[in-house]
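The structure under discussion is supplied below as structure tokens; questions concerning it will follow.
Of the protein chains in this complex, all but one are displayed in their positions.
Chain naming follows the written order as A, B and C, and within any one chain the residues start at number 1.
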Amino acid sequence: MNTWGSKLKVSIFGESHGNGIGVVLDGIPSGLHIDEEQIRREMQRRAPGRDKLSTPRKEADEVEILSGVFDGKTSGTPICGIIRNTNTRSRDYTPNLLRPGHADFTGFQKYGAFHDYRGGGHFSGRITAPLVFAGAIAKQALAQDGITVGSHIKAIHKVAEQSFLDCELTDAFLKEISEKAFPVICDEKGEEMQKEILSAAADKNSVGGIIECAVTGLTPGLGSPFFGSVESLISSMMFSIPAVKGIEFGRGFEMCGMTGIETNDPFETDGERIYTTTNNNGGINGGITNGMPVVFSLAVKPTPSIAREQKTVDTDKIENTVIEIKGRHDPCIVQRAAVVVECAAALAILEAKLI
Amino acid sequence: MNTWGSKLKVSIFGESHGNGIGVVLDGIPSGLHIDEEQIRREMQRRAPGRDKLSTPRKEADEVEILSGVFDGKTSGTPICGIIRNTNTRSRDYTPNLLRPGHADFTGFQKYGAFHDYRGGGHFSGRITAPLVFAGAIAKQALAQDGITVGSHIKAIHKVAEQSFLDCELTDAFLKEISEKAFPVICDEKGEEMQKEILSAAADKNSVGGIIECAVTGLTPGLGSPFFGSVESLISSMMFSIPAVKGIEFGRGFEMCGMTGIETNDPFETDGERIYTTTNNNGGINGGITNGMPVVFSLAVKPTPSIAREQKTVDTDKIENTVIEIKGRHDPCIVQRAAVVVECAAALAILEAKLI
Amino acid sequence: MNTWGSKLKVSIFGESHGNGIGVVLDGIPSGLHIDEEQIRREMQRRAPGRDKLSTPRKEADEVEILSGVFDGKTSGTPICGIIRNTNTRSRDYTPNLLRPGHADFTGFQKYGAFHDYRGGGHFSGRITAPLVFAGAIAKQALAQDGITVGSHIKAIHKVAEQSFLDCELTDAFLKEISEKAFPVICDEKGEEMQKEILSAAADKNSVGGIIECAVTGLTPGLGSPFFGSVESLISSMMFSIPAVKGIEFGRGFEMCGMTGIETNDPFETDGERIYTTTNNNGGINGGITNGMPVVFSLAVKPTPSIAREQKTVDTDKIENTVIEIKGRHDPCIVQRAAVVVECAAALAILEAKLI
Partner (left out) sequence: MNTWGSKLKVSIFGESHGNGIGVVLDGIPSGLHIDEEQIRREMQRRAPGRDKLSTPRKEADEVEILSGVFDGKTSGTPICGIIRNTNTRSRDYTPNLLRPGHADFTGFQKYGAFHDYRGGGHFSGRITAPLVFAGAIAKQALAQDGITVGSHIKAIHKVAEQSFLDCELTDAFLKEISEKAFPVICDEKGEEMQKEILSAAADKNSVGGIIECAVTGLTPGLGSPFFGSVESLISSMMFSIPAVKGIEFGRGFEMCGMTGIETNDPFETDGERIYTTTNNNGGINGGITNGMPVVFSLAVKPTPSIAREQKTVDTDKIENTVIEIKGRHDPCIVQRAAVVVECAAALAILEAKLI
């Protein structure tokens, strides 16, 4: 199940410490101009080692496009992008000691003794790099139709800021936020959030957060019942991103505390367009876009890699023991995950347009 | 996109007011004894008109099995189950007046003038009946392997009860709750919840809630990276259920307020089995089951059908107007949705076992 | 694998002697007027018991449409058509005696003791009835775009007639042939073919033949490399039809005796349209339609059911024995299979248009 999609097909491959990782993206129409510089910027937003908030593993994360692009434009055939693994210190790993919160145990259960455990192998967060590459192209395809995908960090640990649902969502607004090094609506809140991260780091601990994503410029009618709801497409994509443990559309879980008269978004017209005056449903009714911005939030759990002693099992001896994970680690991956979420959303929305 | 799954295939069809609705379920191994009585019980749990809490539309919801079952056992070929629509008063519908919170607008955007708008057509909650039929069979297939799927109502509007994550989850416990007319852990809380529903009804309003679902008896290693994570499979299935607006696995959004040392579930062994001492990750690491119960919660929004005057648009005239939805309606569908969630979960888990 | 297609989805279900058989067809655009009378005519072309050439099993083969059609037009949602099994004398079958040439042995190998062996169960030629229903709708969808699918019987046993490749293929020509009770270009040859069939019947034997199918009115550019070639789509569909054992496009196997200068179809233009002056490639280059008629031929083997004593194995005793199949049987199914081929081709072409 390393291929996603029906009309658009995304096939991911690679292990953290193998020769390379990559993606085959099939279904992009021919004639789309590929802005390689923009792809590079998106890759950089995800790349580790950029600042004091993230892991020191430095990966160039340069994508080589092997196919599907001719004279700077998509040719309509599958686009394969590959990324070399350059910084692969395999000696750090002790496969018999299960890292809590990681996929070590489940990886061995799935693949047996042949599991490539190094750095999480195929389960590594590193495998989101090809997803960013594919999604960056999807974003460009959507931009042609006036569709913009943006995100902000709605919360880090105990610090939260306002929701996109309470903002006027314009393309310019979304782009402005996405270009920030630490993408938040309110920079003061952003400062506080970064303090949470640094404080966790100082404590050899980690924190999670909430990413909120919005898509503007959508025409109504995208998606498909019964199983092709926009929520199904987006959520199946999002839960492929390591550390994502929850998703909600519009007011989501908050709607439990509201009543029908409050959550129903009333329709209104200006004589031309039909729209809703509120957007509690996050731009989706019956699984289909209603023309309002699609808005959803993701729960991202604290990074499991922490430099603390933790209880675990030695699988060689089937004995209880402790593990201390070596090296420096990301105390928080929310800020790096934001671009992954945007790119994954772009892929899901493109599929919703095509089905 | 009315077919779900790769190894297990679920194909849904039907409109609320057409001749019939149904499902084709392909991929169930041959030789499974079909307990038709149990299927009937599950269908009854979903059926409307059972008590004062639900819509008076009475549907027998008798399923006729057309294929795939021979001498009471599955023959390995596709199982088609159909349900006749018997109570279809089409005269109630005024397609030009968009019902807020419903799929009327998006249905017309998707299908144009040919949309079968009667009772929501293909978008109707009624289409979950075939899903229950298919899932009831999936539950029986899972039961053969010692796997149990159960659920409870974790919250209705402002009233909430404890989480499955804070209980000892046994098969017997899950079954006991599922058999309750109003499935809650604590019956006193259940009484309060039902009062919330009756109070909303009295107010011609509606309320939503949270359903929590648990699956026990799972072996570790089910599911598949990258896009076949158990979370992706379950969520893509759940967001096909009308009114579901959010999902979280394990502690979900709550993990944002916790730190890595708290959310990492430590591994432990009794010398034979390896398990985790907490289950914050809801039984899933890296998208793969770890042998602990899979636990997830769903946000169900308040029923959009309410007998109040609501602002909307008349699509014939492209003019603002008001709508008052006739008839009696469910003030809450959470209690009826619980069985749908269990059955949908059973289908997703069965697929996770097969891929 | 009872679902075919990516953009168009065809899900077949049913056993020869179960409650019913049918199909779910998803992906037909909304707004297509359904001509039920034409569907009935296509169903009749396939139905047994019409004349002295076929089996006396009489099946009304009335299709009931359960969903997807509203006010006589497709609503864009899945169309489910079901057919009741009415004439199901199960007592004729001795499952322990394998019928040579049939799927009895392989059915038990696939499904074990739970295989519904009655009348071939899910392997029965009867399951092509739902395929005709689905394909009849596909034909109507294609007709809207000026695309016509027709076929003729190119050979029965030792008697053959000319190829469509040597005719001028117009819509009217194809329709004229399809309307014949015994669809051939040359009726005299048709008389000879029917004599072959009656002669085989008199001899308690059976004969096969070759069906040639043509599709006109296609625009160039349909289909998709690498695995979505029109030949791949059509052949995967055709080999689902029982008794089909070979397929060739254009000159097919005959091309082995030709040279490149002969088989290459030269391009020509009249100043507007580009076409080829010959059609050896059967309207397909590189898997994609080139605008010429798509032409292909199918080898249909002699019906395996013959009223002769045949050597076989008794699977209860694992002993060699003989079987004599009771009842009257089709001495040839080619004439009934022609409409199945046309309808299956219509489904494959519709998918080729959509992918």
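The criterion applied here is as follows: a contact is a pair of C-beta atoms (placed from the backbone, for glycine too) under 8 Å apart; a residue touches a chain by one contact, two chains touch by 3 or more.
As the structure is a prediction and not an experimental result, all values here were calculated from the model.
Peer 1: Can you work out which residue in C:Ala113, C:Ala172, C:Ala202 or C:Cys256 touches the chain that's missing from view?
Peer 2: C:Cys256
Peer 1: Per the definition of touch given earlier, which of C:Gly72, C:Gly286 or C:Gly327 contacts the omitted chain?
Peer 2: Considering all chains, including the one not shown, the answer is C:Gly286.
Peer 1: Give me the chain B residues in contact with the hidden chain, please.
Peer 2: Its contact residues with the unshown chain are 6-7, 77, 225.
Peer 1: Just the residue numbers, please: which parts of chain C touch the chain that's not shown?
Peer 2: For chain C, the residues touching the absent chain are 1-4, 6, 10, 12, 98, 100-103, 105-107, 109-110, 120, 122-123, 127, 155-158, 200, 203, 205-210, 219-221, 223-229, 231-233, 235-240, 242, 244-253, 255-269, 271-272, 274, 276-277, 281-282, 284-291, 299-306, 308, 310-313, 315, 318-320, 355.
Peer 1: For review purposes, identify every residue of chain A that touches the missing chain, sorted by number.
Peer 2: So the residues of chain A touching the unseen chain are 2-3, 9, 11-15, 18-22, 24, 26, 30-31, 64-71, 73-80, 82, 110-116, 121-122.
Throughout what follows, only the chains that are shown with their structure count from here on.
Peer 1: Using mean C-alpha positions as chain centres, tell me how far chain B is from chain C in Å, no decimals.
Peer 2: So the centre of chain B lies 40 Å away from the centre of chain C.
Peer 1: How many angstrom lie between the CA centroids of chain A and chain B, rounded to a whole number?
Peer 2: Computed value for the inter-centroid distance: 26 Å.
Peer 1: List, in ascending order, every residue of chain A touching at least 2 other chains.
Peer 2: 6, 225
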